[in-house]
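Everything on this sheet refers to the single structure shown next.
Heads up, this is only part of the complex; the chains shown haven't been moved.
When the chains are written out, they are named A and B in that same order, and each has its own residue count from 1.
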Amino acid sequence: MFTITELSNERINSIVTEALAFANGKSAKIEGEVFCSNLFFEDSTRTKTSFDIAERKLGLQVVPFDASNSSVNKGESLYDTVKTIESLGVNLVVIRDKKDRYFDELNDIKIPIINGGDGTGNHPSQCMLDLMTIYQEFGKFEGLKIGIVGDVKHSRVANSNAEALRRLGAKVYFSGPEQWFDEGALINGTYLSVDEMIKDVDVLMLLRIQHERHDAKMSFSASEYHRKYGLTKEREKAMKKEAIIMHPAPINRGVEIDDDLVECERSRVFKQMQNGVFARMAILKEALEKEGYTFK
Amino acid sequence: MFTITELSNERINSIVTEALAFANGKSAKIEGEVFCSNLFFEDSTRTKTSFDIAERKLGLQVVPFDASNSSVNKGESLYDTVKTIESLGVNLVVIRDKKDRYFDELNDIKIPIINGGDGTGNHPSQCMLDLMTIYQEFGKFEGLKIGIVGDVKHSRVANSNAEALRRLGAKVYFSGPEQWFDEGALINGTYLSVDEMIKDVDVLMLLRIQHERHDAKMSFSASEYHRKYGLTKEREKAMKKEAIIMHPAPINRGVEIDDDLVECERSRVFKQMQNGVFARMAILKEALEKEGYTFK
C-alpha cells in the first residue's frame, strides 16, 4: 500500500472494519515463519514502533534494520538495498523515506511494500488510523464536518485525510495562516477562519507545526500561532458537545493546543496512537493475505 | 521500582531470594502476550542488554526503542514519549535518563516503570544485583563489613548500596581521595584509609573512576590513583581469606584494580554481571505480578 488515492472506498471500509475488530479484541497470528523489516530512512520512532508492535501481534518475526548504518548511506540505491533485504529472505517491508514517491523505483521488488510515509506526499497508515478513530466515534463518515488546522500543503497526513474523507462523504474545512494556503492546498476542502470553523465541526484535526520547515517564512512566534490559530481553552468551549480533537503527534504543547487540553475529555490524541497499532495490523494482514499467507 | 529507599527490608529480601532462585535454575515464563521496552536516554549497553536478556528469559516481547532517534530529541517531553509508548500497547518500560528523579514527572503513567538509573541518584537494579552477590557469598548481611572505595558522592551505585547494606545490618566504610568526601557522602558509613579498610572488610567494592566527571578537579594521574587508592597486588594480599572484590564495571584496568586481579579467585566482577540478569528477572517479575500478570 503506497497511497490513499489507490484505495477504493470499499477497501478503506474493509481495512477500517478489520482495524476496529482488532481494537475490540480480535487476534490473528500468521501461519508459518514469516519475516518482515522496517526500513526507516527518515526518523520516526512513533510510526516505526507502532508497526513493530503490530507486526509482533500478528506473529511476524521482525528483523532489525538500522538505516543509519546501511549501504544506502554509502551510495547504494534504494532499489539495491530493498532487493538485498528481499534476497535475504524477508517477506514484507515497511519503508519510510524522505523522497516523494520513493516507491516508483521499486516496481521490480516482489515482496509487499507498505508505505510508512514518503516525503510530504503520502502517509496512508496514519490516514487509516485517523479514519478508524473517526468511525469508532461516529459510526459513519457521510455528512461529518471535519476541520483541519495547520500547514495542509506540507502535511502528508492532511492531504491523505482530506482526500479520503471527502471521497467517503464528509465535508472538509481548512484553517491556519492564510499564506500557507493556495489553490493546491484547497482541492479537497474550503478555507474558514479558525473561529468560524471551530463551532461547527464534528472533528477538529490539528496539524503539527513543523518548526524545521517554517523557520524562514514563519512571521509569527509560537505563542502568536497559539493565540491566532491554536486550540485555546476559549475555543475549546465553543466546540460542539460531541466534537472530538485529533492530532498526529508529537504535539507542541501550548502551540497547536493548550497544554491542559491534550488529555481533555474530547481529545483522542493518545487514542489515535492506540488505534495506530490496530490500523497497521489490518493493513499488514491485508497485504499478506493478498500474497497467500493465512492467519489463525 | 524507582529507588532503594522506597524498598522495605522485607521486599529487598524477597527480591534477593527470587533472584537467587533464578541463579539456581528456576525458570518463569509469563502467561499471555506481554510487551516491554527499554527506554535508555543515556547510553548503557551493559545494563540495557542485561534487562533485555532478563525480559526474554521471562517470556516478554521486547520492543526495540532507539532513544537517539526519538522525538525526545525534537523537544517532546519525557512524559509524552512514555505516554506514547504506553498508548502503543507496551505493558512495562525500563527507563534510564540523565535527569535525577526523572520519574517524578511520570506519575500519570499507568504501566509499571522500572528505574534503570537516574542521573547520579538511583540505580536500584545494580544495587539488587550487588546485594544478591553478597548474600550468595555469605548467606547474610547482618554483621558484614563492607568497604567502598571511590567517588561515593557521585556514584548511584555507592549511595544505594551503602544505604541498603546499613539498613540490612552491615557496617559500611568508605575510602578514596579525601576531597571527594564531605558530610553528604558519609551518611551511611565511616571514612577509613584504604590500607586500614582493606585488611578488615568482607566485601571490597571498587567504584569506577569517572574520568569524564573529574578531569578538571582530578589532581592525580591514573597511575597515582592506583598507587594511592587502587587495589594493588600488595593490598590484595592483605585482604581476609574469604573476602571478595566487587566492581560495577566497566573497569579501568590498572586504575581501580590491578589488571591481573580482575579475574582473580576472590573477584566477583563477572559474577556480578551474571547475577544482574537474575536480579532483573526478580525485579521485573515482582512488578508484573503486582499488575496481575501470572507466570508459569
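Odds and ends about this structure:
Rule of thumb we're sticking to: a residue touches a chain if its C-beta (ideal position, glycine included) is under 8 Å from a C-beta of that chain, and two chains touch if they have at least 3 such contacts.
Bear in mind the structure is a predicted one, so any value in this text is a computation, not a measurement.
Whole-complex tally (this structure file, single sequence, 2 chains shown): 3 copies.
Note that only the chains that are shown with their structure count from here on.
Centre-to-centre separation between subunit A and subunit B, using Cα means, comes to 41 Å. Those residues of subunit A that touch subunit B in the complex are listed here as 43-46, 49-50, 52-53, 56-57, 64, 249-253, 270-271, 273-274, 276-277.
Interface residues of subunit B facing subunit A in the complex, by the touch rule stated above, are 33, 35, 37, 61, 63-66, 69-71, 74-77, 80, 83-85, 87-90.
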